[in-house]
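One structure coming up, written as structure tokens, with questions to follow.
Only one protein chain is missing from this complex, and each of the others stays in its spot.
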Amino acid sequence: MTAFDAITDQLAQQVIEVPSWAYGNSGTRFRVFGSPGTPRTVFEKLADAAQVNAYTGLAPKVALHYPWDKVDDWKALSDYAAEVGVELGTVNSNTFQDEDYKFGSLAHHDPAVRQKAIDHHLECLEIMDIIGSTDLKIWLADGTNYPGQGDIRRRQDWLADSLAKIYASLGADQRLVLEYKFFEPAFYHTDVPDWGTSFAHVSALGEKAFVCLDTGHHAPGTNIEFIVAQLLRLGKLGSFDFNSRFYADDDLIVGAADPFQLFRIMYEVRRGGGFEPDSGVAFMLDQCHNVEDKIPGQIRSVLNVQEMTARALLVDTVELEAAQTAGDVLGASAIFMDAFYTDVRGDLARWRESRGLPADPMKAFRESGYLAKIAEERVGGTQAGWGA
Amino acid sequence: MTAFDAITDQLAQQVIEVPSWAYGNSGTRFRVFGSPGTPRTVFEKLADAAQVNAYTGLAPKVALHYPWDKVDDWKALSDYAAEVGVELGTVNSNTFQDEDYKFGSLAHHDPAVRQKAIDHHLECLEIMDIIGSTDLKIWLADGTNYPGQGDIRRRQDWLADSLAKIYASLGADQRLVLEYKFFEPAFYHTDVPDWGTSFAHVSALGEKAFVCLDTGHHAPGTNIEFIVAQLLRLGKLGSFDFNSRFYADDDLIVGAADPFQLFRIMYEVRRGGGFEPDSGVAFMLDQCHNVEDKIPGQIRSVLNVQEMTARALLVDTVELEAAQTAGDVLGASAIFMDAFYTDVRGDLARWRESRGLPADPMKAFRESGYLAKIAEERVGGTQAGWGA
Amino acid sequence: MTAFDAITDQLAQQVIEVPSWAYGNSGTRFRVFGSPGTPRTVFEKLADAAQVNAYTGLAPKVALHYPWDKVDDWKALSDYAAEVGVELGTVNSNTFQDEDYKFGSLAHHDPAVRQKAIDHHLECLEIMDIIGSTDLKIWLADGTNYPGQGDIRRRQDWLADSLAKIYASLGADQRLVLEYKFFEPAFYHTDVPDWGTSFAHVSALGEKAFVCLDTGHHAPGTNIEFIVAQLLRLGKLGSFDFNSRFYADDDLIVGAADPFQLFRIMYEVRRGGGFEPDSGVAFMLDQCHNVEDKIPGQIRSVLNVQEMTARALLVDTVELEAAQTAGDVLGASAIFMDAFYTDVRGDLARWRESRGLPADPMKAFRESGYLAKIAEERVGGTQAGWGA
Partner (left out) sequence: MTAFDAITDQLAQQVIEVPSWAYGNSGTRFRVFGSPGTPRTVFEKLADAAQVNAYTGLAPKVALHYPWDKVDDWKALSDYAAEVGVELGTVNSNTFQDEDYKFGSLAHHDPAVRQKAIDHHLECLEIMDIIGSTDLKIWLADGTNYPGQGDIRRRQDWLADSLAKIYASLGADQRLVLEYKFFEPAFYHTDVPDWGTSFAHVSALGEKAFVCLDTGHHAPGTNIEFIVAQLLRLGKLGSFDFNSRFYADDDLIVGAADPFQLFRIMYEVRRGGGFEPDSGVAFMLDQCHNVEDKIPGQIRSVLNVQEMTARALLVDTVELEAAQTAGDVLGASAIFMDAFYTDVRGDLARWRESRGLPADPMKAFRESGYLAKIAEERVGGTQAGWGA
């Protein structure tokens, strides 16, 4: 059995959740460029997401954003998902686009606004009940732009209080996952800026509350794999939002900016048991395909995660531990790098084929004509947009 | 004569250019919040800008953004400006919002797009002729999001060629000012990322080409005042875009994030002769008032520049040089900090009053009722937006 | 009563702890420059530290570093401190200079090295018993330089185990304070890189364990005052190591690089009750005077902390809260900035004089001739060095 053969069982279990919003248009504050065939409805988003899974076998779940993906009949949406071959996953709340949220939501100084934001989350929980989703993910845009604008301390207390009210409504199988973000859209302080803050809150809430780690939400130079290792150790890593960045929260294709970082992250996931079936870690993408085609952008992304997972699984941990324990810096580094530099693409292609999947999903999708088809079919209507 | 009295002549010459776009709505990619009374036309923007000058005496010029501020009759716009007490200043080109510019403009791989972008700048020059503006400011959104997406080297050559064609059309009194920006909206590389690149291009162009330094467009930790000193020394500092930031290009009120940095910048301006009448340095604001009121946000901004200019002018350079030459680190630092810590606000208020201006421009404007008036008057129509 | 009069009671309670190592030579990896009069013994360090207190009334405590400050007779050292007018404060352990610690100490892969490092801390506790010190501060240089070199996860477990053993030996009135640091001397990962990690460990240890926040130990752009607010809220802020930085861990004079940041930090200290007598927060300096004179460098530092504390105490919190609650961004900012821009130096000078202290401690010390005296007296012997 080759080293690769030894890891295929683990690879076969990999599930990556794709975000419904990745299929809509996105951009920067300067400009959102549109593209032909962009979905006008959440149904069309699901149809596109299903393509990713069809070509890779990696992405059977689709995360929703509420109210972006609001429909009248949630059951019908769930049924449609099943029909196109996916299921609905994490529900992401959205408390940053209503006028009331200009100065915050769960940490707003006005109790009425906080209650409105709490109610929004309770509504999400109800939707989750209908569609069979277990995870409520909370990312807050709350924060301030100028020193003195808000009371940092009091906002923490308000936030804790709001979260407690939401937590109290969680169903038996539901989880609350709290995302942190360094900055943006707030420019002086954000109310959940780092993993420590999210950890402090979810620890106070209880065992159904976890941290979401978005790989793009850290200060320059932050060792993200350390945080992965730490959260797994503390039993509080709820989910990943994968993407990559050179500068701020660029939301580029995961692995595009620093493939070696993705490798190190996946290694710590493995090391901390995050790939175990009962780990409870959800692996999601959170990206914006501003200039590239969206569906192949998503296919590329899940393949990147798969390829780096394979490399991380190939690390010879027995030899590595021996070198580490011997204080052999260059030897340990060599074992670690050997896995990273191993070109797993050929093995993955063959294994994919053996499972009835295309050897080259990017090529197969490109040749399928799907993009041309939707460009022709989806004329008229309003294209869905990220952030809109 | 007090130390403050000794600097009022220099303060009296201070001119800060306010940007027309600061009066429209702005925000982040997540959300643009609107506010009552936001201008619907460039005429209303000028009316608002005129308020800033009326209360501070500091802002007699308004920079335009083309085509955001496009009008049929430029002469009429110029006349209107004079009517409300301001004049039109720098013209900022915009080659980042047309569909054609998705992959760049002056550095685009397609010669047709490059020509379109060149033509846009030639159009700007014609407008400048009509409105009597001397400065064409070029900020490029050109760049790529992924390694390999574009040819960095070739794009530099294309850019140089495009700039040369624009430069060749400059009138005798016209200047080309090239802004640089670290990142955003492009996330892997930008075609003019740093002062060195802008300097290399404007040096190649000739004596009518200069660098624009936007204080928010640098990597974390960059010593901006060093660049100010260097560009003044090289005779290539054309203009400032003032704003402040904690993280990326936050476009906050100048001086809000790091007042001491603004002081150091103004000191190097003084040290390098940038306040001299013939220095050719234009002092502009480039900010986004996402959550605060726009007109008072601008008033606050020009006052911040004035206050830090006053402090910078108060540095006792004779004593400072003596301490520096003596290798007296703490002594030199103390002289420098003494000026920064001097509270000039009282002196400035009294001096302002002596010139027929309100002692407290923020208070005077607030009490004027102008915001309520425009909120009432400007109903209907489409509010102007930054980036739209 | 003026606004300043209203805060003098609080100012009178301020205690800043100066570090013994600040009086020795320090530098970078490139070069340590010496200076005449540098202490050769810890007694001479205490004599120098006593000068800081004599001229400012702010620094009655001196933090030690063990084994740099090792003496045979700790009681004698303590007596000498009393004699020169100071007392001994926090004891800082040092597990980074022995050959055995090349690959770590409390988180080392070798149990024998871990035990040696634990024993070192137990020794510190014994010394604390003798000299009456309550705080054991642990800063770890532990970490790795290359991915794969060490097992991040296992090292956390080892660290937790080591800390638990030390914690178990704490006396009834003793505290363990765990410092975190982003990077250096390790360049890939450090075992306590951020406040979250320190918080997770001290929370697991118990109520006598706290976090130490060194203001220079964060990634670029980190909002430090947020961490201050959060740790105070969580009841886990044990102490500060004050210094300032433009880039990495520069260890410059506190307030020198970004005075406004220091103001914001002191404001959150006030806001979170950190100045209250029972807060348990220790305020220490941790700086390196590489190119400036050490004693006046320390005087300048404690004055900077005092001046920013005064400004922070001057914030009108009633008005501030009103503006915050009204969503008045510019109004709240103005109230906050007004305190920062208030020049408190004159009031502080007068108040100092009223308490029998020199109005200008820097000038008074300079004129005292102390530096010349020690330069003459302290000839021969080996000058003490930071990091040696």
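Letters A, B and C name the chains as they come in the text, with residue numbers starting at 1 for each one.
Here, contacts are C-beta pairs under 8 Å (C-beta built on N, C-alpha and C of every residue); 3 or more make two chains touch, one makes a residue touch a chain.
Fair warning: this is a prediction, and the values are worked out from it, not measured in the lab.
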Among the displayed chains, the hidden one touches A, B, C
Of C:R245, C:R311 or C:R366, the residue that touches the missing chain is C:R245
From C:Y80, C:Y167 or C:F182, the answer for touching the chain not displayed is C:F182
Only one of A:Q97, A:S169 or A:T342 touches the unshown chain, namely A:T342
By the document's definition of touch, the residue of C:A256, C:V281 or C:L320 touching the omitted chain is C:A256
It is residues of subunit B that touch the chain not shown, namely 102-103, 109-110, 145-153, 156-157, 182-183, 188-189, 193-197, 199-200, 203, 218-223, 225-227, 229-230, 232-234, 260, 264, 268, 271-272, 315, 320-321, 324-325, 327, 329, 332-333, 335-337
Residues on subunit A facing the left-out chain by the touch rule are 220-221, 223, 246-247, 256, 258-261, 291-293, 296-297, 300, 329-330, 333-334, 340-343, 345, 362
Contact residues on subunit C toward the hidden chain run 26-31, 33, 96-97, 99, 102-103, 141, 145-147, 149, 182-185, 187-188, 220, 245-248, 250, 252-253, 256-257, 290-292, 387
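As a convention for this text, only the chains that are shown with their structure count from here on.
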Taking each chain's mean CA coordinate, subunit A and subunit C are separated, in whole Å, by 39
Each of the following residues of subunit A touches two or more other chains, namely 102-103, 145-147, 149, 182-183, 188, 220
